[in-house]
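Quick one: structure below, then a few questions.
A single protein chain has been omitted; all remaining protein chains appear in their positions.
The chains carry the letters A and B, assigned in the order they are written, with residues numbered from 1 in each.
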Amino acid sequence: MKITIDILQVLILIMAAPLVRGVIARLKARLQRRRGASVWRPYAELFKLLRKEELVPPTSSAVFRLAPVVLFGATICAAAFVPVMHASSLLGSQGDFFMLVYMLALGRFFLSLGALDGGSAFGGMGASREALVSSLAEAPFLLGLVALAVLAARADIAGMVAWTLGQNIFNISAVHILAFTSLAMVTLAETGRMPVDNPTTHLELTMIHEGMVLEYSGPSLALIEWASAIKLHAMLALLIALFCPWGMAASGSGWGMAAALLLYCAKIAVLAILLSVIESAVAKLRMYLVPDFLGVASAVSALAVIFTMWVKR
Amino acid sequence: MLTGSIAALFALLLAVLAVLVPLILIASRAESARRLAVALILIASFAGCVVAVSSFLRQPGPVLDLSRATPFPFSFAVDRLSAFFLLLVCSVAIPVTLFGASYFDLHYSEQRRNWTWAFLSLFLSSMIAVVTASTGFAFLAGWELMALVSAGLILIEGDSTERRHNVFIYLLMMHVGAAAVAACFFLFLPYSHGLDFRAIRAAGAIVPPGIRTAVFLFAFAGFGAKAGLIPLHLWLPRAHPIAPSPVSALMSGIMLKTAVYGFVRFAFDFLGGGPWWSGYAVLLVAAVTGLLGILYAIAENDLKRLLAYSSVENLGIIFLGLGTSLVFLAHHAPLGAALALVAALLHAFNHALFKSLLFLGAGAISNSTHSVDLNELGGLQRRMPLTGAAILVGCCSIAGLPLFNGFVSEWLTFRSFLAGSTLIDTKAQIVLPLMVGILALIGGLTAACFVKTFGVAFLGRPRSAGAEDAREVPLGMRAGLCLLAAGCVLIGIVPGLLLRPLVPLAQVLITGAGVPSETLSIARITPWTAAIVLGTSALVVLFKRRERMARTWACGLPELSSRMQYTSTVFSKPIRFVFARVYRPDRKVEQVPADQPYFPVSISYRSVRTTSYERALYRPFVDLIVSLALRLRRLQTGNIQVYLLYIFLALVSLLTFLRFQR
Partner (left out) sequence: MGLVGIATEKILSSFSVFLFLTILLLAVARRISTSVLLFGLQSAIIAAEVLATAFQEKLPQVYIVGALVFVIKVIAIPRAFFLLTRRLKTVRDVKASTTPTQSVFVAVAIIYLSYAAVHSYGGAVHVPDDPLAAAVSLILTGAFLMVSRKKALMQMLGLLVLENGIFLAALITTFGMPLVIEIGIFFDILMGLLLMGIFTFRISDTFEHLDVSKLRRLRG
């Protein structure tokens, strides 16, 4: 029974990811006083790309063809660590949040290699900037998660969720506020949203992720776009699970699961609104200001770890 | 009976490597003699692996006592710790020998080949001697022999003023380290009446605290110099890049681990943990080493220097685990100490595997393209697919990505930091979880560095004629590379193979430790993650559609050339810019002619990176020693009567000393 629920959670994370992206895009459009495309647009785009033929540069090697595949596989594996409706996950085990971070790193590693294999300057530029951002974003990511782990005295995400479920929602904990701040900043950096990277641009001056996927087309591009949508969805789900998990079903009953799913949709909607407001309100940071952004995130998460000593709430 | 035969096997393998093979190679120049020597080395290494595994399973292991033939006590014994490191030495030696067999055939002349194999055999035997020695004399003999023979191997490769200077610095620092290690042994002498390891272990319990602190400091300094911890790492980027690639693989992969072995032997086996501050001191040095090592590695364009600095960084990670273990020991938490020790030892083994793989890869690259400058490579994956795949495995392993072995040891190190939050002491509660951030930063920078390395060297278009004409390497080299790559992947997916023996080893070194549950949980979960990633990839690959070759898009730019790609220098620029305080390069822009700025004939740009310690730490120290030496020169007046006076004064002071001793 638990396996079914866990597999269902992973499927939700994978299948609903383009919808989350579509919702955010539409909200941004509305905020910018445009009509915006339909929220189901990303699905149409994925179908279109999957049916097209693939163009491969002649100078590329097997790594170019392998990169989107490994990226997709690694992102799915990372999504298998995140609880959605029930305080458990498919690959949940002690110390799994380290695995989650490094699975995402595996995907990013291969995507950067694929970018360099294209043989153009855009791929190199994207890969070089991505190397800068990701190397600095890992420390606050892990420190924020470690702060929560120390507070909950548990080492797995499901355990942290279960501990948070037992807490009073109105007890504002300093550690949680600081950890949320730093993890939110890391989410923006890792998923390539404003102010770190502009996901809608195609100018070489402003792109990190888009620069890396410039040479891809057809099914490979579909896999990459889907993988980045899954990554965004998984990280938002992680934020919800760690900081606002109330409403998750305690037992495996059908009605409990349905209610938890509805509540989850509401929480994702709130986060989507927040994200679109931030993306529309803030200008993209200059490239060399991003390390400052991530340095602030590191300091805040380090403070969260320090606070776990005094503020055990 | 089995123990007897294992002991005989051990004696035989030492004899073969240390005596027989060099003799064969010196006696005859024939091709068949060399083939025999290589075969003997391979068989001896394989025998070493057998000895190691059987000694691990059945203790007590073989003991080899040669004290009758030598002036000082000289014996070998293979206990569990020695068995683990013996396995490390021998299992890396096999692929490196396979690689070296083709490599030296292609690159060396007849006479140099014989000398190289003779020295290599001696090198292996000296390393085996170090990790299996059971008396101080044997240990120190092997220690010194390692340094000398490796210096010899470096000089066989070529001879020039610069090489001699680098070898000089290498030997100097190795001797300083050896002096510190010898001091450690001799500090035990009044309490153990002899340098047999058993006696030292017994003496370790009764040694007063002041001596314990001194022993710990000397051990840390001596083994740290050998391991290349900052600031004693200066020799590493000088010595490792100029050695031939198989020798670099052995030096980086195995020789640095003998320093880890020595430190574990002293700090954990003999002393049972240092003073209360020892763990924090080791953590501090290790953190600085790891960070600065990888920062210097990122800035390098020479592949072998990059790998040398990366070795510095990985030794930092190993010592992070060892420092954590010492912190746990000081707070009487044996379970956490065992976990951290297992993490450090596993990382030592993993590093041996993937670093030798990467150095052998550098050898393969230089064999095919005659260059190890990253800015001159490119597009090698299409021309050397198997080599590229093996090196890709090495790069993923060193970056600590899941499914490869580097991840398992880093994961265990992270878990041991997390376990630090359960200690009662406030210092440990803050410092250890914050170390997660430092290791995460090191890991992130390593991934960036090796994206650059593999991406610039193997992907894209070739940047020089050498890279364009590259061909796949011969079978021997490919075999060596693939063996090591297979080992990396195997331990990455089934880490239980190494974790199950490591836990009892940690339990032997740390009394009262149970089985850390983390070792079990990682062994359970890695096969599943591998299944999901590989399964998804396989499914996707099965459903792939047709593909068509088309020009690189690059936003429609025409006529792309290889110079329009990102080079290694440019790739690392953002990171170098952010960490500019660390690098402080000397930049010089020269323009010819200088008085006509608008009509230059040529403009040259020079950027020299000297590490800041060379200027701030070493220069004043070296100047001090040189000035002291110059002053001492005045004692040598050349006048014979003054020398007679010295002898007379020595006699007088000796008599006075004897008089006042009563």
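Throughout what follows, contacts are C-beta pairs under 8 Å (C-beta built on N, C-alpha and C of every residue); 3 or more make two chains touch, one makes a residue touch a chain.
What you see is a predicted model, and the numbers here were worked out from it, not measured in a lab.
Although it is left out of the displayed model, the omitted chain contacts the following shown chains in the full complex: A. Shown as candidates are A:50, A:174, A:244 or A:259; the residue that touches the absent chain is A:174. Touching residues on chain A toward the chain that is not drawn are 170-174, 177-178, 181, 291-292, 295-296, 298-300, 302-303, 306, 310-311.
The rule we apply is simple: only the chains that are shown with their structure count from here on.
Computed centre separation for the pair chain A/chain B is 36 angstrom, with centres defined by C-alpha atoms.
The part of chain A that touches chain B in the complex is made up of residues 53-66, 69-70, 72-74, 76-77, 80, 91, 93-96, 98-99, 101-103, 105-106, 108-109, 112-113, 115-125, 127-129, 131-132, 134-143, 146-147, 149-150, 153, 155, 204, 214-215, 218-219, 223, 287-288, 291, 298, 301-302, 305-306, 308-309. Chain B makes touch with chain A in their complex at residues 379, 381-382, 385, 388-389, 392, 396, 399-403, 407, 411, 414-415, 417-418, 421-422, 426, 429-430, 433-434, 436-438, 440-441, 443-445, 447-448, 451-452, 454-456, 458-461, 517-518, 521-522, 524-525, 528-529, 532-537, 540-541, 544-555, 557, 560, 562, 564-566, 570-575, 577-578.
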